[in-house]
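Okay, here's the structure, questions in a sec.
Here the complex is missing a single protein chain, while all its other protein chains stay put.
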Amino acid sequence: MRSPPQNPHDLSRHDLQDILKTIHAEVRERFDAQKGKVADYIPALASVPRDTFGMAVATLDGDVYTVGEAHAPFSIQSISKVHTLTLALDKAGDDLWKRVGREPSGDPFNSLIQLEHEAGIPRNPFINAGAIVVADVILSHYDDPEAALLQFMRERTGNPDIGRDDEIWESERKSGYRNVALANFIRSFGNIKNDVQAVLDFYYFQCALKMNCIDLARSLQFLSDRGKCPSSGAQVTSIERAKRINAVMMTCGTYDAAGEFAFHVGLPAKSGVGGGIVAVVPHVLNLCVWSPALDEKGNSLLGGYALHRFTRMTGLSVF
Amino acid sequence: MRSPPQNPHDLSRHDLQDILKTIHAEVRERFDAQKGKVADYIPALASVPRDTFGMAVATLDGDVYTVGEAHAPFSIQSISKVHTLTLALDKAGDDLWKRVGREPSGDPFNSLIQLEHEAGIPRNPFINAGAIVVADVILSHYDDPEAALLQFMRERTGNPDIGRDDEIWESERKSGYRNVALANFIRSFGNIKNDVQAVLDFYYFQCALKMNCIDLARSLQFLSDRGKCPSSGAQVTSIERAKRINAVMMTCGTYDAAGEFAFHVGLPAKSGVGGGIVAVVPHVLNLCVWSPALDEKGNSLLGGYALHRFTRMTGLSVF
Amino acid sequence: MRSPPQNPHDLSRHDLQDILKTIHAEVRERFDAQKGKVADYIPALASVPRDTFGMAVATLDGDVYTVGEAHAPFSIQSISKVHTLTLALDKAGDDLWKRVGREPSGDPFNSLIQLEHEAGIPRNPFINAGAIVVADVILSHYDDPEAALLQFMRERTGNPDIGRDDEIWESERKSGYRNVALANFIRSFGNIKNDVQAVLDFYYFQCALKMNCIDLARSLQFLSDRGKCPSSGAQVTSIERAKRINAVMMTCGTYDAAGEFAFHVGLPAKSGVGGGIVAVVPHVLNLCVWSPALDEKGNSLLGGYALHRFTRMTGLSVF
Partner (left out) sequence: MRSPPQNPHDLSRHDLQDILKTIHAEVRERFDAQKGKVADYIPALASVPRDTFGMAVATLDGDVYTVGEAHAPFSIQSISKVHTLTLALDKAGDDLWKRVGREPSGDPFNSLIQLEHEAGIPRNPFINAGAIVVADVILSHYDDPEAALLQFMRERTGNPDIGRDDEIWESERKSGYRNVALANFIRSFGNIKNDVQAVLDFYYFQCALKMNCIDLARSLQFLSDRGKCPSSGAQVTSIERAKRINAVMMTCGTYDAAGEFAFHVGLPAKSGVGGGIVAVVPHVLNLCVWSPALDEKGNSLLGGYALHRFTRMTGLSVF
């Protein structure tokens, strides 16, 4: 039975760096015309220059390739939902899936409609409602959830300096009326067990973490390497679970644009309103792009473009 | 850069046949307990014994493995939506995507709700509404749409006997009030250009085709082999388009259970209410399972189980 | 126990005519600024000059007061839904309410959404879906439904010339894709018993009737006079049923603007996209206004204004 190469274009180290440079040049040409909007619901996010771009590739061989602002930390926001899902599954196991679904939402990312129809069970762990339930699970299982998440991030990346952006954390806490609404609504169905404010505080904490493109690409290498983290050598999760987290990223990782992403990019990916997107090429490498201007679905506009170009030029895609 | 094997368990020809036998045995044990319901909206579908099971694997090396009723033709129903999408893209190109979206529907498979919200643009080509628009595109581009589709099926499979089940075609024509409603609703938005009844007649035709598991597995081999059909040698579609059709199958191929399928099976797949499901392992092989009892989302219950077991035992998955 | 006058301003015959003249003058001043849009989905409706206005009041004492184009016949459209509801209740009795509800729709007037949620039971008899079910009931009970409706209209008004506008009937038949969708969708739930096309043909017939303001005001006098028709002397329906039809008009008679109408006008009323609105002042009189430019909810803009002014100046209101 045939076993074709996952590296279909037979890419060398040199090729990869060239591809990133080409993408960077293309992206810069698009800065002026980009119509996206930097998230402005809190000042700390709005202040990031819209013409920022960074990209990092971390192969399972241990190589790292970068262009642009790949070393500048930014607010990871919803990308953290992949990490907390992993932490929650580690403790709660598949029982977690009784409290949160695995289907695309088909609705804007902070919609309350679906919750009402489905009695407080969020459609998937990557919409805000689902991530808040995951945060509640973490609070039930970890004595110090913030420390546990920080440790997870630091071990995955080998970077001990990862931490919270205090200004963003404060702003989100103050202005997060919709998240307060979501959490209380879920609580009214009994699907939050801990104190609502404590759950939200942890949720704001995870969103307010600052990491750079290299950190983020590395932080999810266990998802391309059958559950094993190359940085720490730890078996972070099982082979099966790593595949399944990738599956959830593929169908639910980019708000209600998962179909478009699968079509144009063809990789499991998770985006955040800070403008970051991470993607997984199983068995081969991980990527992270960052560009703060968002499309109307909340995904980085030039980040999406860069991922599309990368898979086109490298031939890497799960399909 | 690493290029890991797509055949991770280093499967031999012998192993594959054993795996199919094991799955067949497991499925038979589950016949009595299965809660699914055979589609009964038309008599010809309802008459298929609920304990039927067939499965075929067709590798890109040209080998075929089967168990159970893999040689018995059945009603392919919505699986035909993959073939008509391919035919329509061949003529209309990417303009097709102006008339039909690529996002999971998040709603039951014949819902009218989304159409109203999105002004007559169906969410994707694999819900009924989307397939009806695709049928309309085919009517605009082919002189004899039925002949074109038949020829496509026969060339992909090498089987000249594929044809329409007259009884099913008649029944669907007579009882298809919802499809009449859908088509007229879309027409009211201007997104059907041909005579509504002619569009529906072609749509009923494609659903009423009868094929067996081997035919169906073969018919989509161009999707695992970079657009090339091993049976006829033809380049059916471009590499890029083949990947993209796989992506649409992954996110939209199993009604509103695409998230569950990605999670449990991890392969692009398309199901039909006749109980068939086809799946694609890019670069390696194609599968088709058939078992008529359906879960509440309209997908074959034991078919889904068989696919799940297959990917678990072989380690084959895009993730 | 107190029995206050229903005619709180002690209006005389002279006063009423003056009030109509004042309203006419006010309406004419508003012609230039009106933002409404004449229904243009069929040419015959679109051709009515947008500055048309007519109004008629028919008291239970037998007096009639008019201004403007009160003698010009126009397309009554959905106003006919009150007459067909009366005819259907006469034959089917309260069993009718098993097939159609009595709640405001809360949705645009030809929405399919609610039908899906409520399994083919339209929310009320005054949305298109509900009127189509009522038409189906009439087809089941009358040998010649069109003749029965014509006779009803002629007896209520004393006008033997009432008939169908052939051009409008033809146009609606040709372009009514949404109504075809609605009817087939309801049929798929089993809530239409007769041939779908025959039901629609009767529905288009009732919408295509032409009547003037005086006819329309008179045609519903049985609703203000305890079920009795002053023109023919017939007891058209029971006291209780007359009250209840008024109640349905109050809560459902003006598409999804029933709350606004109750608030600003305070009378049971039914509108049509031809620009007509009839209203009932129980025990006292009936009105009809006509002005073709519609607001975004489908109700006559200046017609609504005229009714508001009339109830304000006369003090007549059910509240």
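Letters A, B and C mark the chains in the order given here, with residues in each chain numbered from 1 onward.
Just so it is clear, a contact is a pair of C-beta atoms (placed from the backbone, for glycine too) under 8 Å apart; a residue touches a chain by one contact, two chains touch by 3 or more.
Being a predicted model, the structure only gives us computed values, none of them experimental.
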Displayed partners of the chain not shown (whole complex): A, C
Contacting the left-out chain in the complete assembly, out of A:Arg123, A:Arg173 or A:Arg187: A:Arg187
Omitted-chain contact residue, chosen from A:Leu112, A:Ala148, A:Ala198 or A:Met313: A:Leu112
Residue, one of C:Ala262, C:Ile277 or C:Ala293, that touches the chain absent here: C:Ala262
For subunit C, residues in touch with the removed chain: 1-7, 11-13, 16, 59-61, 63, 101-107, 114, 123-124, 240, 242-244, 246-248, 250-252, 256-260, 262-263, 266, 268, 282-285, 312, 317-319
For subunit A, the residues touching the chain missing from this view: 111-113, 116, 177-178, 180-185, 187-188, 196
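Keep in mind that, in the parts below, only the chains that are shown with their structure count from here on.
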Central chain of the complex, centres being mean CA coordinates: B
Self-contact between copies subunit A and subunit B, residue sets same or different by half: same
Geometric centre distance via CA averages, subunit C-subunit B, whole Å: 49
Cα-centroid distance, subunit A relative to subunit C, in whole angstrom: 56
Between subunit B and subunit A, distance of the C-alpha-averaged centres to the nearest whole Å: 31
